[in-house]
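In this view, the complex is presented without one of its protein chains, the others remaining in place.
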Amino acid sequence: MRYAYFPGCSLKSSGRAYEESFLAVCRALEIGMDELDDWNCCGATAYMSVDEANSHVLATRNLALAERVGLDVVVPCAGCYGVLAKSKEYFEKYSSVRNAVTTGLAAGGFAYEGRAQVRHPLDILSNDLPPRALRSKVKKPLKGLKVACYYGCRLIRPVSPFDDMHDPQTMDGLLKSVGARMVEYGLKGKCCGGSLTGTVPEAGLPMCYDLLKEAHRLEADVIATACPLCQFNLECYQDDIAKKHPDLKPMPVVYFTQLIGVAMGLDPKDLGLHRQIVPIEPLLREKGILGGEDAKPKAKEPAAAGGRS
Amino acid sequence: MDPIEREIRYESDRDPTFADEIRAMPGCELMDRCIQCATCSGICPMSDAMELTPRRIIELTRNGFKNDVLRANTIWLCTSCYQCQVECPKKIGITDIMYALKSKAIESGAYGKKFTIPILAREFYAMVKANGRVSESRLVQRLFMKTQPTRFLGMGRLGMKLMKTGRFSNKVERMRNPEGLRRALEALPTDGRKRS
Amino acid sequence: MMTELHQNGQEEVRIGYFVCHCGTNIAAMIDVAAVAEYVSTLPNVVVSKDYRYMCSEAGQDLIVQDIKEHRLNRIVVAACSPLLHERTFRTATQRGGINPFFCHMVNIREHGSWVHEDRAEATEKAKALARGAIGRVKYHKALEKRREPVTPAALVVGGGIAGIQAALTLANTGKKVYLVERDPTIGGHMAKFDKTFPTLDCAACILTPKMSEVYAHPNIVLWTYSEVEGIEGYVGNYQVRVRRKARYIDEELCVGCLDCVDECVFKVGNVDDEFNVGLSKRKPVYMPFPQAVPKLVVIDPVACTHLNGGNCQKSCVDACERAAINFDQTDTIEEIKVGAVIVATGFKTFDPKRKPLYGYGKYPNVYTALEVERLVTSCGPTEGEVVCRDGRTPKKIGIVHCVGSRDHQTNRWCSRVCCMYSMKLAHLLHEHTGAEIYNFYIDIRAPGKGYEEFYERLQEEGNHFIRGRVAEITDIPKVAEEEGMLTIRVEDSLAGFVRRIPVDMVVLSTGLEPHADSQDVRRMFNISCSREGFFLERHPKLAPVSTTTDGVYLAGCCQGPKDIPDTVAQAGAAAAEALTLLDTGYVEMEPSVSVVDPIFCSGCKTCLNLCPYHAITRDDAKGVAVINPVLCKGCGVCVAACPSGAITQNLFEDREIFEEIEEVLAYA
Partner (left out) sequence: MPEDTQPRILAFFCNWCTYTAADLAGVSRMKYAATSRVVRVMCSGRIDPQFVLSAFAKGADGVLIGGCHPGDCHYISGNTKCLRRHRLLKRMLADMGIEPERLRLEWISASEGDRVKTVINEMTADLKRLGPLKLPERCVAWDVEAIDEEPDHAEAVAKEAVHA
C-alpha cells in the first residue's frame, strides 16, 4: 500500500504529534507515505472567504502533485481534508470551477484531471488495511482506557464518504480493535469552535467547554481526535476555560494515531506524547499500558520544522 | 434612552444585483427554494450568538438587503461546521452562501471593525500568497497583536508551553519554489487582490 | 404519391387544418396565424384556420361545419396533447360526418409553447410538426372500434377505508365485488386511530359499522389475508389470480370465541402486536383486534411453535370446540373474472429512524404519531392512559411536525394530514394528561372544512405553536431544567431566536409514503407512478381516479396523501368510474391493432415469440401468421420485426410514420 501524503501547515507545527504518530503507525503497518513534493497550503476556510475561485486553484495544485506521482493523497488534517475534498467535488460538479482551476493550474505549469482521490487516515486504516492487520500488531492493548472519540465537522460533513454522517464509527472501530473502551459520546460530530476560539473566544470557548464537560460526564479518560485544530482547541484552551468554569478538571486530548501507536508498542517519543500540554503518559502508566518514565523532551528540540520531505 | 429607530425597508434599500451575485457562486444556487423552516438556525452551534440567524440571512440575501446582511456578525461567526448544510431539507448550500457573503463583505469592506475574522482571513491570504504556506505561530502573533493585544499577553503561558513542546516556533514556513503557485494564482481575473 | 392516389381511383384528399390559440397558452409563444398561413400552402390543404379555443363547443362546431362546407375528409388539429383531447376532436370529426380516425392531433402546447422561450423557434417547430401531420394524415384509413362485452364484477384491492367505501358503493348498485386485503382484517390505518379531526368523532364508531356491512353484504366476496398475484386480460375482461394465505383456521367453522388464544401454550404475547404498532405483544394465534372483520383468528406461522417444526402440545386445537384449527391448511389460489379493478392499497408511515436527529429508537420517550394514536385510545395497550416507555406521565410534550416530509433528503412532498392530526393528538394528549404541549411546525396547513377553526380552537386551548423545524433532540443537559429531560433545540422563527425546550415526551408527526412494494403493485396492474412512488392518475384534474390502463382506477392514499374525507370522496369517484364501465356492458377497443397481410407473410414465425400477449398464431394450413384482434393490444413490436413488412399497425402504419418523418424534416 502506497499513498501520497499531504501534511498541511498545522501538522508541521502545532499538530506535529499528529504527523509523528501517523507516520510512525504507517511505518509499523508497512504503509508507504510519500510526502507531496513542495506542497502548498490548502487554503483552509480563510482563503475561500477572500477569493473563492483561487481557493480551488490553491487546493487542486496539491491534487495535481498527487496525480503526477499517480497516487491517491492521504490528508490527516480534517480541515485540509475537507478543503481538498470540496475542491475535488466542485471541480467535478461546476464547470466554472473546472475552468478556473484548469486555467490557473496551467499558468503555473500544473494539470489536474480529477483522478487523484482524497483520503483520510481513518478511511484507509478502516477500509484499505486487510482485516486484522492492525489487531495482529497490537502489543499493549489499551485495556481499561475509556475513550471519547471526537470526529468534529470536516471528516463527516458536508459529505461523508467513509462514515456515517450522523453517527460516525470508524475511529471507534479502530480504537476498539486495539483494546480501548468507547463511551457513547453524543457530541462526537459537534463543532469545536474552529478558529473562533482564537478570534472570538467568548463565542468559541463555550463550545469546547460543552465538549469537555460531556466527556467528563461520561467518565472518559481521554478524548481522541483526528484534526489538529480540534485537538488544539480542546487541549490548549482548558486553562482559559477553567477560569470561567473552575470545576473543569484536566482532560487529555490526543490524536487517535497516538493511541494506536501506543497499543502497537511504539516508542512514545516517536508518537509525540511528550508534546501534550495535558499529559497522558501518567494515565497510561496508571492503567498499566505504558511502563517506564515519561518521555522527556529531547535535550535540544529542533525548531518546528517545515519543508521536511 | 436610546433614540427611537424606525424599522422599515424601502425598495430602494434593496441592492438589485446582490442576490444574483450570490446565486452565481458555486454551491449557492438553490437559495430561492428556502421555506424558512429554521433548521439551519436550530442546528447552528453559533446561532445563539448571532445577530441574525442563518435563516434570516438567507431571507435577507435573496431579497437583496445587502447592508443588513453584511453588517451582521452572523457570517463571521460561522465556523464552517456544515451542520446547517447537511440538515437543510431543501439541500441549500448554506455554508457556501456564508463563504460567498464573507467574500462580498471583505470585497466591499463592509464588516464591523470589532471582528477579527476578516483580518485573520486577510492575513492568512497574504501569507499564503507570499509563501505558499502558513506559519501558524506567526499568523497568530500578527493577528493577536493587531486585534487583541491584551489577550495575547494573557496567553503567554500557553505560548511558553507550546514552545517547550515544540509546537510553536518563529520559523517562517515557505515552499521551496513558490513561483509556480504564484503564477497559477495570478492567472485568474477574479483574483481577490485585484478585485478589492 | 398523391397523383397516384388519384390514378388509383381513390378519393381526392381534402385536409382541414385547425390551430388552437388555447387563449394565450399557445398564441403567446407561437404565431398561430403564421402557422395557419404556412399550412394553407401545403398540398391537399383546403382549409387552414386558427381559433381561440378549439376544444370549446364553438371550436368543435367549426370543424363540423368546415367538413360539410368544404367536403373535408382529413382533419389535423394543432393544440394540446392528444392524450388530453384526441377523443374530443375525433368525436367532432365524426359529427362532421366522416370517420373519426381521419383526425390527427399535433401537440404544440405541452411540446411547444409551454417548453420554449423563443417565439420564432417555437413557431418554426409548430410549422414543421404541422407539415408532418399533413403528410401522414393522407394515409389515414377509416377504422372501426371493436366492441367487447364487460364482465359485470369488480376487484377492489385493499381493505382500508378507501377500499371499503369503494366496495360498498359498487356492491350497493348490485355489482359483484371482490375485496382483497393483505392483512387478516379490513380497516387499514383508520382502524388504529382514536379520534378523527376536526370533529373528534371516534374513528371506530364510524368505521366499524362499515366494516360489518362489508362482511354482511351479499354482493361482496371478502378475502382477507390474501394477495393479488397476477392479472391478465384487458379492460372489461380481467382474469385475476388471488393467493389466499393459509390462516390455519377453517373460516367456516371459526366463530371468533378466542378460546384458542386463551389456551395457547404461550401464556403471554411474544410477538410485536401489529395493530398496536409494537406497543404491546400478541400470541402466535391471535385476532388482530376485537372488532376485526372478519371475526376470525389467524395463526402466525413464523411465531407458532408447531408450524415452526417445534414440539408443541397444541393446546389451541384442544381448546377449539368446533375443530376449526387446521395445521394442514395450505395457501390456495382463486381465479376470478372482473371487468374493473380499483386499487386502494394505501400508504405506510415514514420511518423516523431515517432522520437520526430526532432520536427515534435511541430515546425511549420519542414516539411516532401512530404509536400515540394507540396510546390515547381507550382500546389501546394502556387503555387510554398516557404513560411513557420509561414509566413517567408526561408533563411537557413536544410534537414535531413534518417528520420526513418537505425534505429533499427523504420525502419531498407535504403529507397533507400531519398538521391536522398533530393538532388532534395535541388536543387528546392534553385532555388525557393535562400536559403542556408544544407544536413545532414549518407552516400550519389547515385548508379544509372546519380545519382552520380547529387550529384556532387548539390555540385557545393553550397549546404552544412554535414556528421552526426541530433541529435537534438531545438528552445531554446544558442547564439544570434540562436534567433528565429530552431537550428540543429549535429556532422560534417568529421570535427570531433559538430556544431550548425540555420535554418529557416527543411525538414525531411522520409523513405518508408509498408502500415498499408499490412498484411491484404498479407493474402488476400496469399503471404508472409519480416520481415519489404514488400511483399516477390519468390526469391530475380531469381524470383523477383513472389510470393509463383502462379499467383500473385509484382510491385513497396509494394515489397520494389525503385525509379521510378526501379518501372517501375519491373512493366514491373510483366506484362511479368503475360502475360506468360495468353498467355500459361493453367496451370499445382502440383500433390501433396489428394486421397481417397474408400475401406478404412468409410464415417465418419471427413475430410469434415477440408478441407479449400470445396474440399471434401460425395458420399452418396457409403457412401464414394470424393476429387475434381481441388479444392484440397494439404495441406494434411485431410490425417493426416483420422481415417482409407483412404486418401493419392501424394508425401507426409504416407509410404514415415514414411520411411524418420525411415531412417534418422537409420543413427546413
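Just so it is clear, A, B and C label the chains in written order, and each chain counts residues from 1 on its own.
Quick note on the criterion: a contact is a pair of C-beta atoms (placed from the backbone, for glycine too) under 8 Å apart; a residue touches a chain by one contact, two chains touch by 3 or more.
None of the values given here were measured: they were computed from a predicted structure.
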Chains shown that the absent chain touches, full complex: C
Among C:121, C:461, C:483 or C:619, choose the residue that contacts the chain missing from this document, as touch is defined above. C:121
From C:269, C:572 or C:634, the answer for touching the chain not displayed is C:634
For a quick check of understanding: of C:497, C:586 or C:600, which residue touches the chain that isn't displayed? C:600
In the full complex, which of C:322, C:353 or C:523 touches the chain missing from this view? C:523
Where C:83, C:253 or C:414 are the choices, the one touching the absent chain is C:83
Name, in rising order, the residues on subunit C that touch the hidden chain in the full complex. 81-84, 107, 109-112, 114-118, 121-122, 124-125, 128-129, 132, 523, 526, 528-531, 536, 548-549, 592, 599-600, 610, 612-613, 633-637, 639-641, 645, 649, 652, 654-655, 657-658, 660-662, 664-666
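In this text, only the chains that are shown with their structure count from here on.
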Would you mind telling me which chain pair, A-B or B-C, is linked by more contacting C-beta pairs? A-B
CA centroids of subunit A and subunit C: separation to the nearest Å works out as 51
Which whole number of Å gives the spacing of the CA centres of subunit A and subunit B? 23
Please tell me the distance, in whole Å, between the geometric centres of subunit B and subunit C computed from their C-alpha atoms. 49
Multi-partner residues of subunit C (each touching 2 or more other chains): 357
Where in subunit B do residues touch two or more other chains at once? none
Touching subunit C in the complex, subunit A uses residues 166-167, 186-187, 210, 214, 217
In the complex, go through subunit C and note every residue touching subunit B. 357, 402, 406-409, 442-443, 467-472, 489-491, 493, 496-498
Contacts from subunit B onto subunit C in the complex sit at residues 35-44, 47-48, 53, 55-56, 87, 89-91
